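With one protein chain withheld, the remaining protein chains of the complex are depicted in position.
Chains: A and B, in written order; residue numbering restarts at 1 for each.
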Amino acid sequence: MSTPQTATQTNDAHDGGHGDISVGLSGAGASGDGAASATRITPGNALRPEDIALAVSRGTAKPSADVAELALRLGDDALILAQRLGHWISRAPELEEDIALGNIALDQLGHARSFLSYAGGLDGRSEDDLAYFRREPEFRSVQIFEQPNGDFAHTIARQFVVSYYQFELYRRLAQSTDATLAGIAAKAVKEVDYHRDHSAQWVLRLALGTDESRQRMIHAFKTVWPYVDELFRDDELTGRLSETAAAPQPSSLRADFDRLTGEILAEAELQVPNVQPAPGGGRRGLHSEHLGYILAEMQVLAREYPGASW
Amino acid sequence: MASQTLQSVPAEPSPARHEQSLEDVARRDAEGQAYFDKVMAEDSRIEPRDWMPAAYRKTLLRQISQHAHSEIIGMQPEANWISRAPSLKRKAILMAKVQDEAGHGLYLYSAAETLGQPRDQMMQDLMDGKAKYSSIFNYPARTWADMGAIGWMVDGAAIANQVPLCRASFGPYGRAMVRVCKEESFHQRQGFEILLELSHGTPEQKQMAQEAVNRWYAPALMMFGPPDDDSPNSKQSMAWNIKRFSNDELRNRFVGMMMEQVKVLELTLPDKDIRFNEETKKWEHGPLDWDEFHEVLAGRGPCNAQRLERRREAHLEGAWVREAAAAYAEKQAKKQAEKVSVA
């Protein structure tokens, strides 16, 4: 896997003489308060989806069939979530939250692209081939990700569950015997850690804020919770992957998930909802009624112009 | 723009306690004016708590809040395509761009708030239809190519307008614009690259790109505001070092840049009258339909009602969330206070 060379970027739009915002400094080497700036921007230095695609096309990263299938699952989870969260941008309860949800959506989209690029390494398909030209039964996402945004409480309830799940998963996946999976997960786990914090903060505020917000939060958890079990179900694939230490068994994440979400729920004075689990089936391509509409919207343009480049 | 006068204006800051006699106020105003004039003459900066003429404060508040509203309403035509972006890379870029616009709105509302107007009042004015925003966002984004044309032309025009504003005489406005301009540098490029990709794609894609350029050309030029001889406020804004170049100057310069760039795109601008005037050394363009501009500005554009309704909806549906967070903060603060008093 290559690490991108990054240069410090100094886009100086500042053509006047007045300055309490300093610009044009080269960052790490600079010292002294004269260099202090609140607007020095850099692209940073991290594993990008493009790096995975490049490694795949060069043949330096090639997944086994099982690893590719797992990458497809996790890529689909993140992609569908990003698609859902993206809808909030320009609709959030406050402008600051537009930005927060936008960041989370972008993180998830980044994970999706990395996982899908890697999954495509099995048979030469690109991230876009996989995202735009598969049919609903070929998607491998778990059903909780496609559940509707609902009101803000529903989005937070879904986000709370999936970010605690993803954290436990990626934390272990970062130790995978498959170096590429480990690399993607190591980057993703830090971002998902922040998603946990974001959703936990909101669970507390909604649950302990006003009577209305508390009722909405309770209702939202009741609606989302039937889809929790599916996240932790093992199957033949996860069994084989855990034997080679490529990935953990989903069921092995459950205890930590229950303990950590339980702490927040207790602080929020909420009970784990007493609801029956849904049968699920997303990993086998069986989806709830919602996924078809998500895909119809997401894929419409790409499918109108098959083979086109964008 | 008659309805601008309806926009709420905050009360003037009251003079300090020891200065309440009429003479004191008059003396303070005279000293303040002299200092303000000196700052203008030196091309230095006015900061929020400095004395400033009432008209300067009002002009700034109107301009900065309109600018902020434009960023926030301007999110909508592009957000409309996030879910349908034709590749995952484009989806990520578009999401980041629309998110940036929310950020830019926030920076600008912050700058306006330093003049004493709370953000929720500005938001209320927007939702009540009392405040203006750039009328270009009342046009629909019909195809994917509009994402290219908006980035290249609309953001291009915005940047041409904004770069000189980094030197605006009001400190918080200038600082907000520095941040906005830095972030916006990628917005225009991503739009240009969308068009480039389309124009080098299938004939259908190329046509899509050309049609989008045709649709957005005139509204983009009109973003610079009315012609100089029909722009009564411009002169004062230039004297106050808020504006640095006239509307026509910026517009003509922008036309020149687009003429070069459109060649790279292998597309054309829908204006046969564009030419470089060798005598004035300036670019000229064909006539623009200012009647349409005023119609859209007055609320009779294709998407005015839709844009405002969407903003209202988000704000109203978010009310219970904002209330919950405020109530939680209050409860926590009370708990904290009790703990302290017990200890």
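Assume a residue touches a chain if its C-beta (ideal position, glycine included) is under 8 Å from a C-beta of that chain, and two chains touch if they have at least 3 such contacts.
Here is the rule we go by: contacts and distances are computed from a predicted model.
Not shown: a single chain whose UniProt protein name, out of "ABC transporter permease subunit", "Probable septum site-determining protein MinC", "1,2-phenylacetyl-CoA epoxidase subunit PaaB" or "Cytochrome ubiquinol oxidase subunit I", is "1,2-phenylacetyl-CoA epoxidase subunit PaaB".
Taking the full assembly into account, the omitted chain touches A, B.
Here one chain is not drawn; of B:Pro86, B:Gly103, B:Gly156 or B:Gly191, the residue touching it is B:Gly103. Check A:Leu81, A:Ala100, A:Ala153 or A:Val228 against the missing chain and you find that the one touching it is A:Ala100.
Think of the hidden chain as still there; on subunit A it touches residues 20-21, 27-28, 30-33, 35-44, 94-96, 99-100, 103, 197-198, 201, 205. The chain not shown here touches subunit B at positions 16, 28, 47, 49-51, 99-100, 103, 106-107, 110, 113, 118-120, 175-176, 179, 183, 319-320, 322-323, 325-330, 332-333, 336.
Please note the rule applied: only the chains that are shown with their structure count from here on.
Subunit A and subunit B, compared by their mean Cα positions, are separated by 32 Å. Only residues 11-16, 18, 20-21, 23, 39, 41, 49, 79, 82-83, 86-87, 89-99, 102-103, 105-106, 109-110, 112-113, 116, 127-128, 131-132, 151-152, 204-206, 208-210, 212-213, 216, 297-298, 300-302, 305, 308-310 of subunit A touch subunit B when the two sit together in their complex.
On the subunit B side of its complex with subunit A, the touching residues are 44-45, 72, 75-76, 79, 82-92, 95-96, 98-99, 102-103, 105-106, 109, 144, 163, 166-167, 171, 174-175, 177-179, 181-183, 185, 194, 197-198, 201-202, 204-205, 310, 313-314, 317-328, 331.
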